[in-house]
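Below you will find the structure I want to go over with you.
With one protein chain removed, the remaining protein chains of the complex are shown where they sit.
Chain IDs A, B and C follow the sequence of writing; residue 1 opens each chain.
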Amino acid sequence: MGLDRKIKYGMVGGGPGSFIGGVHRAAIALQGDIELVAGAFASTAEKSKQTGAELRLDSGRVYGSYEEMAQKEAKLPEGERIDFVSIVTPTYVHFPIAKAFIEAGINVVCDKPMTTTLGDAEELCRLVKKHDVVFALTHNYTGYPMVKQAKALVKKGILGEVRKVIVEYPQGWLATRLETEGAKQAVWRMDPKQAGVSACIGDIGSHAENLARYITGLEIDELCADLTIFLPGRPLDDDGNILVHYKNGARGILYASMISVGEENNLRIRIYGTKAGMEWHQEDPNYLYVRYNDKPEEIYKRGEGYLEPVVGANMRLPQGHPEGFFGAFANIYKNAVNTMRAKMTGGKPGEVDLDFPTVQDGAYGVNFIHKSVESSKARSWLKVDYSPPK
Amino acid sequence: MGLDRKIKYGMVGGGPGSFIGGVHRAAIALQGDIELVAGAFASTAEKSKQTGAELRLDSGRVYGSYEEMAQKEAKLPEGERIDFVSIVTPTYVHFPIAKAFIEAGINVVCDKPMTTTLGDAEELCRLVKKHDVVFALTHNYTGYPMVKQAKALVKKGILGEVRKVIVEYPQGWLATRLETEGAKQAVWRMDPKQAGVSACIGDIGSHAENLARYITGLEIDELCADLTIFLPGRPLDDDGNILVHYKNGARGILYASMISVGEENNLRIRIYGTKAGMEWHQEDPNYLYVRYNDKPEEIYKRGEGYLEPVVGANMRLPQGHPEGFFGAFANIYKNAVNTMRAKMTGGKPGEVDLDFPTVQDGAYGVNFIHKSVESSKARSWLKVDYSPPK
Amino acid sequence: MGLDRKIKYGMVGGGPGSFIGGVHRAAIALQGDIELVAGAFASTAEKSKQTGAELRLDSGRVYGSYEEMAQKEAKLPEGERIDFVSIVTPTYVHFPIAKAFIEAGINVVCDKPMTTTLGDAEELCRLVKKHDVVFALTHNYTGYPMVKQAKALVKKGILGEVRKVIVEYPQGWLATRLETEGAKQAVWRMDPKQAGVSACIGDIGSHAENLARYITGLEIDELCADLTIFLPGRPLDDDGNILVHYKNGARGILYASMISVGEENNLRIRIYGTKAGMEWHQEDPNYLYVRYNDKPEEIYKRGEGYLEPVVGANMRLPQGHPEGFFGAFANIYKNAVNTMRAKMTGGKPGEVDLDFPTVQDGAYGVNFIHKSVESSKARSWLKVDYSPPK
Partner (left out) sequence: MGLDRKIKYGMVGGGPGSFIGGVHRAAIALQGDIELVAGAFASTAEKSKQTGAELRLDSGRVYGSYEEMAQKEAKLPEGERIDFVSIVTPTYVHFPIAKAFIEAGINVVCDKPMTTTLGDAEELCRLVKKHDVVFALTHNYTGYPMVKQAKALVKKGILGEVRKVIVEYPQGWLATRLETEGAKQAVWRMDPKQAGVSACIGDIGSHAENLARYITGLEIDELCADLTIFLPGRPLDDDGNILVHYKNGARGILYASMISVGEENNLRIRIYGTKAGMEWHQEDPNYLYVRYNDKPEEIYKRGEGYLEPVVGANMRLPQGHPEGFFGAFANIYKNAVNTMRAKMTGGKPGEVDLDFPTVQDGAYGVNFIHKSVESSKARSWLKVDYSPPK
């Protein structure tokens, strides 16, 4: 793989009480060739040190702020300094953190949604280009091997032309006002300052949009959204149903919900074309269902020899040994890091390496969130037809 | 059961090449106490005779037209004449046929959607009241035992207040223009003269609407529809996605499709309340799934002793012996006929007997179809809030 | 179909409190061209009359005993007398009843297991041959359309040579001693005088054996059984596990249980060959799963155009409109009656008509039950390799 050492990374966020920071770290650990060496884990130096100690990091690389971290890491020699930063904070600080590291010439892996405003998102697009860094967004669900199989089959034309896309993402955990009981994950998602203009569409509707676009390649022409606040007192939507017109003429439904009691994390997609239909479930991710009008339904299974090559490049276990969320997450990092390695060694990243969500995907998603909110307020169809800065 | 004889019925439609006529007859046969004695099975006397002979009916009771049948049957003495007529023709002739029999004082069981115009539907409401006949509409999917269990659990409050309803009905059989190849079932559904203003929403979207309303009791306040004609040359929609606001504040998605390749007859509903969520699938009808945030998911199974009493009144086999489409269909007839028996013997039909779709349900459905078409054309939300004549 | 009238039948058993009698009658009714005209429904004339009246039969055709019925019906002219008798009593009286009707020249449809002794079973084989009547045994599970698809695919060689068969039939309803609480269905099944040498293997293990043999064509070479009485006080087995060697070298497991709490009627079969494996579930009967090592799993679905022709001949509803237990049961009657019609009109029944369990299947099953009991007592492998009299 060229560069003959482990890749080094630092983390911003992921301190005491964080959930997603630990997930990023465990997922990365699956890779074996990427190691955590630095961090600004929390908003206070004290909490940051606490997490650094728990992770048994060199205390000299545990920083009190991201600004300090960006500045000091940039001064370390290549091979010692971090090769990339992983940003796992609430949304509203993604932009300044990412900007600081990009401007320091450090690659970025950033959690989603990318930013709270479209202006910030587009600015990141320009900065990534200007500073020529690798930027990956952790729309982790596109890391699942069978999502990649789905995309490959669509590309091969197995569905014919896509006519209809149903993508749904119901959860039930916010069916009561957990955010008033101090549940950290709920608090920031329901705080407009930290989360931006939307909670439900922002947090999970954006995953649904990204998944549908990743597999089908379809872009939204216009949409008609119906966002709801079911729990009185909430400032942001906890549910949203959206009608979609795609640019190729396909129709779609996209919905996300945080108040669907009894649902866990039930991201699902069904895609219907002129020749076949397809279905995938995040909660049962090792299978892909393809249906025809004129022959038996097919179940494609992760790990089997008949799959497209991209699947093999994105899995770690043989058939029947279930892979899950960590493996998908790890694939985003794996591919981004392989792209970094290629760049660092003067090589050209392959198609498989470049298979991760980009800063443009992030801008696309932020625009989608804002248009959904706008359409819902206007109670009408709204033109989208958006292209982020390249 | 009071009346000490079999109930006699006649059929209009269901002649050579018909599919649904045979389904009605077989479903009715499951009951054992209802017999076919007359019919006007086709648009020509010759074809009608042919079907009558195949069914080994007395040729004197096989008529060349529904007008003749209504007139002559009405003159036969009670006990000999038909107790009800079953109307299984394409939609556009439901109205004149139903009108003829109602005015002859004969009970009616009619296929859905009830009529092609709302005026006709409302006129039927008035005629049924005026002539005091029993009128049942075969929205057969509400005949499934576990749909009745769902309705009973909602009524008991197991879901709390309903917040969200997702009802979907994808089929794939019209993904190509079968109607141009002479497929009888396709031809009339895609003919505005015979089917009315809508194909997809009219034929199956109306089932979805009826199912959701039957289980939840919720009425539509407003809707925003997106109907599509995917196959060039078709005069009517073959797909439709609808956002729904219910009068209690609940939100919903209702969609139906005839072009979803690989789908068979996949009517499904998910209902989420403040306390639990619920799911039922027509293609796997003997199970009802109830989900909570704080205890294990439950699977209710037809035939078990812990179910609500209404289930026992609407099934014919013990647990683990799967019932299907015929049993559900038969329940519509069973309950309507029990209501007829009660009336004929001067008794009062019980709640279980009255559990079948009425002429008002029919008018509600016809209005829903028309509002969906209208909203889609206007590309906007449209007020529904409709009450049929009582 | 030749004979231009409905087929007439009588029933022995199926009186007050019976479950299976009503099931037979409802299943037959699905056919439309078979009518009940006579019966000896119970062990007393009074109870028999009661059921006859409820079924609105001509009281002159409701008999006080099966002997009277066989004798009097045989004297009626053809076209008026019953064309066949349906025997739905507990096992121990199947033999004398069947014998009486066969000797009267009347065709027989008999419930399973066929007899309590092998001697009786073999005598029935001889009587059927001697009197040249049609005899069908209601191993109803082989009537399911997708079981017929399975058999057809095995015959086409899709599995290659069969190596392994796992057939299982767990129920949970006898996990307590229901038979001491007067539950009629439990009482006779646990009474050695009425049920014979086995309860669990006799009642449901025999279905499992028949299903495996029907689909694969494999005959048992030897078996090693482990029958258990879990509930103290029971005279007969309520559970049984059996290792099987088939004559072609295949290995198998066959198990049945009445004490598997939480199971309903979970007959299932998996068959593995050199090229593919196959699975079917009675509780989800409209699907057949076929699995390969080198291509995606396939789900075959009842009603689709790609199925073998035999499926179309044994179903009544299009795809996605679930058929269940009644349809499978009706198919046994349909085919047996079509065979009768062919014989009565001097024709030759086709392969599709002859597709029902025969008197030889009955003898095979009775021998299997007895060998299982014997092997279990001896705690050892036992040779089977049995051929019933042709």
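The rule we apply is simple: a residue touches a chain if its C-beta (ideal position, glycine included) is under 8 Å from a C-beta of that chain, and two chains touch if they have at least 3 such contacts.
What you see is a predicted model, and the numbers here were worked out from it, not measured in a lab.
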Which of C:66, C:135 or C:255 contacts the chain that the document leaves out: C:255
Candidate in contact with the missing chain, chosen from C:226, C:284, C:308 or C:374: C:226
Residue, one of C:14, C:39, C:273 or C:324, that touches the chain absent here: C:273
Touching residues (missing chain, whole complex) on chain B: 290, 294-301, 304-306
Where the unshown chain meets chain A, residue by residue: 5-6, 19, 22-23, 25-26, 29-30, 32-33, 55-56, 171, 263-266, 282-286, 301, 303-304, 316-327
Contact footprint on chain C, counting only the chain that is left out: 159, 163-164, 166, 168, 170, 172-173, 175, 224, 226, 228, 230, 239, 241, 243, 245, 251-253, 255, 257, 259-263, 270, 272-277, 290-293, 297, 379-381
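Operating definition for what follows: only the chains that are shown with their structure count from here on.
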Fraction-based call for chain C against chain A, same above half, different below: same
Where chain B and chain C are represented by their mean Cα positions, the distance between them in whole Å: 35
Distance between chain centroids, defined by C-alpha means - chain A, chain B (Å): 44
Approximate Å spacing (C-alpha centroids) for the pair chain A, chain C: 56
Multi-chain contact residues (two or more partners), chain B: 263
